[in-house]
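With one protein chain removed, the remaining protein chains of the complex are shown where they sit.
Chain IDs A and B follow the sequence of writing; residue 1 opens each chain.
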Amino acid sequence: MATLSLRGVRKRFGTLEVLSNIDLDLEESGFLVLLGPSGCGKSTLLSIIAGLEEASGGDVLIGGRRVNDVHPKDRNIAMVFQSYALYPTMPVARNIGFGLEMRKVARPDREAAVQRAAELLQVNHLLERRPGQLSGGQRQRVAMGRAIVRDPDLFLFDEPLSNLDAKLRVEMRTEIKRLHERLKTTIVYVTHDQVEAMTLGTRVAVMKGGVIQQIADPQTIYEKPANTFVAGFIGSPAMNFLAGTLEVEAGTAVLRHASGALRLPGLTEGTGAAGKPVLLGIRPESLSLGSGAGAALSGTVDVVEPTGPDTHVLLDVGGQQVTARLGPRTGLVHGDEVTLAVDTAAVSLFDPETGLRL
Amino acid sequence: MAEPRYRGDRLLNLLTYAVLVALAVFCIGPVLWTLLTSLKEESEIITAQVAYLPSHLTFDNYARLWSQSNYPTLIVNSLAVTAMTVAICVLTGTVAAYAFSRFNFPGRTQLMLGYLVIRMFPAVLMIIPLFILLRNVGLLDNRFGLAVAYTSFLLPLYVWMLKGFFDAAPKELESAARIDGSTRLGAMFRIVIPIARNGLVATSVFVAIAAWNEYLFALMLTTSEGSRTWPVGLQLMIGEYNLPWGMLAAGGMISIAPVIVLFAIVQRWMVAGITAGAVKG
Partner (left out) sequence: MDDAAFSRRKFSVGGPPAGWSRWNPARWLGELSETRYWMYLLLVPSLVLILGIVLYPTLYGVELSFQIMRLNRPGGNHFAGWSQYTRMWSDPVFWLSLRNTAIWVTATTIIEFTIGLVAALALNRNLPGTRIFSVLILIPYFLPNVVAGNIWALLLDFRVGVLNDILVRLHLLGAYKAWFADPNTAMPAVIVIEAWHGFPFFALLLLAGLKGIPADLYRAATIDGAGRFAQLRLITLPMMRTIIAAAVILRVIGLVNSPDLLLILTQGGPGRATQVLSLYAFQTAYKDFNFGYAGALSVVMFVLLMVFAWAYVRFSRVNEE
């Protein structure tokens, strides 16, 4: 397995800058997820890593070697496409072994490798069929089989689960994670689904507008998002942003917001912004029924959404909407006045103008 | 395909341009040479040494062809026949194409298959009986009769191409119109046809060009100047009256001018219709 390094990679289409100054390192056997909304440049970046597109500037290094001028077939990579891109006129066995066939691998070796890959992905009973005769999930497996059969240094996945229905998506997600743990491959995975990013990646790079907003392991991204975009993109239901002014009273930080003051005893960072307007980021699960140690929010219930395991309650707090994730039986209805306790150790402070974390 | 990346791809682009230029020269070169010839003095055309560039351009050939032969009559006849052919096709074929596109009725596939079989009929097989038929009805050597004969092979093509265009118009719009109170007829005229307008124009132009160009049927089914169309007339002048090259070239250019202009205008939509219709076949 190899490492991947991107140094100052840029991409421009005419006057449009699609990728700006991408710097990242991926260690061996790492699983990097490029996460972001449509148009953020993640697929373009993947194409550049693959060699299907040329970077306008910067260096791409695979295994320590600069590969900017190296043809995709010589980069020792494999790619799984959103549309699977299986060759429709060839049987599955030939699809999987196509890369080996193009590299003039002898037939017995080729067939053995195809057999191994097919068994690993449980498609060995489909080897004689054509892609058109397979279901979506089966096609996905064949596409992955084609990728692993050559035992490449780097695996690239371009939103491979987007075309599957919800249930199948969860199954295949687990399958991919299992494969990663078993084969210890180095993977770059593109998706817009933050659940996939959180469950699969060892590192997640959140992208927007061609710029990496934050790159870290999933837990850090979740607990300490670098800006409001990352904070709002990860986590469902989305993080609440409460606008107010930060004050320091008797050694404790306090947020003065439209309908009251919220004491933040557990707050350790960002207190340098005292006296300035801030955005307080509170995740819905950081709110619970009760009044807590003085760190509480009061509001009027607007909508109650039971999900089965919990209830999403949308509150109106002094004109701002706040979503709380509470237990399954809350007994709350529209119009109720309720007070919720805030877990102040898990909140984040952001500058309202730049969106950056304080 | 991916944008050019490596030196190999830039080479391929160069090769592609070379191919495109070579093909363009191959296709248009002969036409341009004919155009050039039509503008030369006859003396310059039949010299022993080929004159690549004329010493001066002249419209003499055009003037003589127009005034000294019956070419104007031929053109007018062709215009009349073409117009009538297109009219018949549009009037009868549009509604048929609509029916094929929108309704599923017993015998639909058989009829569509029948169209394919009709295409296999040799023109000669139909010309003879058509000759007899038109003669019996008194429409032989008659412009309207010729138009009717043309529709025999152009109407199926018209219906086929237009059906492809109608298929591309979403059916939900008509359902919405009918819920709003329109009749099927109203929906057809007020909704679908305006949407498929491009297709209608392209298909009609295609039929017009085919009718304008037709030689074989016109040769067999017209005998006198009164209804003769330009392809037959021009070829007759060449064969029997030894038309000089310059005037021949002029005659050719006059007759293909409308074709080229029409084609350039509607080529985008025409291409869509031909490929849609032929692929389904």
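We take it that a residue touches a chain if its C-beta (ideal position, glycine included) is under 8 Å from a C-beta of that chain, and two chains touch if they have at least 3 such contacts.
None of the values given here were measured: they were computed from a predicted structure.
> Extract the touching residues of subunit B with respect to the undisplayed chain.
On the side of subunit B, residues 1-2, 12-13, 16-17, 19-20, 23-24, 26-28, 30-31, 33-34, 37, 45-48, 50, 52, 88, 91-93, 95-96, 98-100, 102-105, 117-130, 132-133, 148-149, 151-153, 155-156, 159, 178-186, 188, 209, 212-216, 219-220, 231, 234-235, 238, 245, 248-249, 252, 255-256, 259-260, 263-264, 267, 271, 274-275, 278-279, 281 touch the unshown chain.
> Hey, which subunit A residues sit against the chain that's not shown?
Answer for subunit A: residues 50-52, 72-73, 77-79, 81-83, 85, 87-90, 98-99, 102-103, 146 touch the chain left out.
Keep this in mind: only the chains that are shown with their structure count from here on.
> Could you tell me the distance, in whole angstrom, between the mean C-alpha positions of subunit A and subunit B?
57
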